[in-house]
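Working notes, beginning with the structure itself.
Every protein chain of the complex appears in place save one, which is left out.
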Amino acid sequence: MVYFILAIVLFAILTFYRVMKGPSVPDRVAAMNAIGVMFLLVLVLLSLYFDRKVFLDVALVYGVFLFVNVLIMAKYFTKPEKGEVGD
Amino acid sequence: MMDIIFNMLMIFLVITAFFMVFTKDISTAVIALPIYGAILVVIFVILQAPGPAIAEAVIAAGLTTVFFVITINKTEY
Amino acid sequence: MINILVQLFVYVFLLTGLYFLLSTAVGMIRFPDLYTRLHAGSKCLMAGGISVLMGCIVMEGIGFVSLKIIVIIILLLITNPVAIHVIARLAENYHFVPKKIAKNELDK
């Protein structure tokens, strides 16, 4: 089971390349979403590896706040026009 | 075996932190902030501390990013 | 006997999950366009996540832990298409034109 966790962390490091070299903002937000879901899977697997039920709550709370992050970024990262302040 | 995962996460944390400091665009640095929080959550879980992990998931990965994004939108970037 | 069968099911689910996650990472790097990257980020990611969590359910058996994992699966199934759709709406603000379109029907 430890090898699976190691592999998922390696894939997250591979996906971080797109965050470093994305040409535009939506590329980076999509890559951030993918890295977040991968770390959620890592949290669930670690909770079964250590055999403690408390860590599943951490995974659930993190999943909810990841969704809130993506929504807020997509609402407020608009380019403001000239003479118009956003919101 | 868990030590290798721990060291890899530490290296990833350092890479993320340096990328956040040395990038040119502000919005890129803010997008890299939840990844930093996620790595800290996994590190706290490996160190057997569920309380700081929940606090980190709520505060650093959740609310701080929201406040930074709204603040950047209010000003000119 | 049953124990070995359960163990084999767990390994099959986790290996298919790892294959889809690897295809997500490779597709995020290699695809040339924003929308094709979103294809890699929605479908392969969801298939990998669902199969890894199903492997966790088979490994754990029936109990409160597997019920919580089912709640996580339902949350992922609802929230991830909404997130991808919202990112595709965000790309319109940057006046982003897809690169390799064979025949565009928006002009009609």
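Chains here go by letter, A, B and C, matching the order in which they are written, and residues are numbered from 1 within each.
As a convention for this text, a contact is a pair of C-beta atoms (placed from the backbone, for glycine too) under 8 Å apart; a residue touches a chain by one contact, two chains touch by 3 or more.
As a convention for this text, contacts and distances are computed from a predicted model.
You can't see one chain of this complex, but its UniProt record names it "Multicomponent Na+:H+ antiporter subunit E", from the set "Polysulfide reductase chain A", "Stage V sporulation protein AC", "NADH-ubiquinone oxidoreductase chain 4L" or "Multicomponent Na+:H+ antiporter subunit E". When the missing chain is restored to the complex, the residue among C:Leu14, C:Leu38 or C:Cys56 that touches it is C:Leu38.
Residues touching the missing chain, restricted to chain C, are 19-20, 23, 26-27, 30-33, 35-36, 38-40, 42-44, 46-48, 50-51, 64, 67-68, 71, 77-78, 81-82, 84-85, 88-89, 92, 98, 100-106 (touch as defined at the top).
Convention: only the chains that are shown with their structure count from here on.
As a whole-number value, the distance joining the C-alpha centres of chain A and chain C reads 13 Å. Each chain gets a centre from the mean of its Cα atoms; for chain B and chain C, those two points are 22 Å apart.
Residue numbers of chain C whose C-beta contacts span two or more other chains: none are found. Of all residues in chain A, those that touch two or more other chains are 12, 25, 29, 73, 77-78.
Against chain B, the residues of chain A that register as touching in their complex are 2, 5-6, 9-10, 12-13, 16, 19-20, 25, 28-29, 32, 35-36, 39, 42-43, 46-47, 50, 52, 54-55, 57-58, 61-62, 65-66, 68-69, 72-73, 76-78, 80, 85-87. Those residues of chain B lying in contact with chain A across their complex are 1-2, 4-5, 8-9, 12, 15-16, 19, 27-28, 31-32, 34-35, 38-39, 41-42, 45-46, 48, 50, 53-54, 57-58, 61-62, 65-66, 69-70, 72-74, 76.
Interface residues of chain C, counted against chain A in their complex, comprise 14, 17-18, 21-22, 24-26, 28-29, 34, 37-38, 41, 45, 48-49, 52-53, 56, 59-60, 64-65, 68-69, 71-72, 75-76, 79-80, 82-84, 86-91, 93-94, 96.
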